[in-house]
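Let me begin by presenting the structure, written as structure tokens, before commenting on it.
After this line comes chain A, so read on.
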Amino acid sequence: MLFRRYAIFGAVAALAIAGCSTASSNGDSAGGSGGSNKTIAFVQGVQGDEFYITMGCGIDAKAKELGYTVQTQGPQKFDPTLQKPIVDSVVASNPAALLVAPTDVQAMQAPLEQAAKAGIKVVLVDTTVNDPSFAVAEISSDNVGGGKAAFDAIKQAKPDGGKVLVISTDPGVSTVDARVKGFEEAANADPSFDYLGVQYSHNDPATAARLVTSALQKNPGIVGIFATNLFAAEGSATGVRQQGSVTANVCPDFVMW
Partner candidate 1 sequence: MSQSTMQTDVTVEIGQETLAGRLRSMQSIWILGVLIVIVAIFGVLEPTRFLAYNNLMNIAQNASIWAVIAVGMTYVIITSGIDLSVGSVLVFSSVISAKVMEMMGDKGWPTVAVGTLLALVSGGLWGVLNGWLVAKAKVPALIVTLGTLSIALGAAQIITSGLDIRSAPVVLQDSVGYGRVAGVPVISLIALFVVILGGIGLHMTRFGRYTFAIGSNELAARRVGIGVDRKLIEIYALCGLLAGFAGQLSLAQYGTTTIAGQSLTNLNVIAAVVIGGTSIFGGQGSMLGSMVGLFIPAVLLSGFVITGVSPFWQTVAVGAILIAAVFVDQQRRAAAARGGRAAVKARRAAAPASPGVAEYK
Partner candidate 2 sequence: MTTLLEARKLCRAFGHVQALDNADFDVSAGEVVAIIGDNGAGKSTMVKALTGNLDVDSGEVLFEDQPVSFTTPHDASSRGIEVVHQDLALAPRLDPTQNMFLGREVMRAGVAGRLGFMNERKMRQDARAAFVRLGSAVRSVTMPVGDMSGGQRQSVAIARAVSWASKVLFLDEPTAALGVIQTRNVLDMIRRIRDQGIAVVLISHSMPHVLAVADRVQVMRLGRMVITMPAEGTTVEQLVGAMTGALDEQDIGRSEIA
């Protein structure tokens, strides 16, 4: 599955580069030095997250193929107050294109609009903002569908139904909110399943593990947990193992992708 994402983002990179090349030939290029700006910037949602690293690999590979260099940056936490200064500086560094995973649908709206206004081709990857009209492209999976697929996977493993729980990261992140929504709708529509709601792990595996252990303590009947991203999934799996439960199935996001 990772491979598929790799391919997708390679394609995104190609798209961004193509976009900027066109612009360059028109003479109103984002690159300060005519059509020779061969730099694209990639701003992750958070540093050191495998998801974004994988994405970066795809971007790098495709960029190299087309003779571009990629500058990768990311905030220490998945936090718009930390990501905004980075985006501002990236804009100042004047890349041909900016691939960015916004950390908040509202807070990153204005900074990214300004980037677009500065003549940089903005591509939203994975997450999005309230009004992405300024972006030349937006790539994300069908997150609502993904949530539903996760529920279907649990249903397949546990056809008799039971209690299900969602471990998400933080509210306000477009992708995971959509996954939760998809899962929630599917779970509520099925009377044999009891939807216990969402817990927020703040994108921290240790917190996710604690949440899961406590939840299993309270509700030993949990048959499935949907973890909405990688860190949530790692933590949830740890929690399930700690609790010694063999009945619960963790369904992390990379399974459904």
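On the choice of candidates, all candidates are chains of the complex that A comes from, given by their letters.
Convention: a contact is a pair of C-beta atoms (placed from the backbone, for glycine too) under 8 Å apart; a residue touches a chain by one contact, two chains touch by 3 or more; residues count from 1.
From a predicted model like this one, the values you see are computed outputs, not experimental measurements.
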| item | value |
| --- | --- |
| Of the listed candidates 1 or 2, the one touching chain A in this complex | 1 |
| Chain A residues within the candidate 1 interface of the complex | 32, 47-48, 71-82, 84-86, 88-94, 103-107, 109-110, 130, 169-173, 200, 202 |
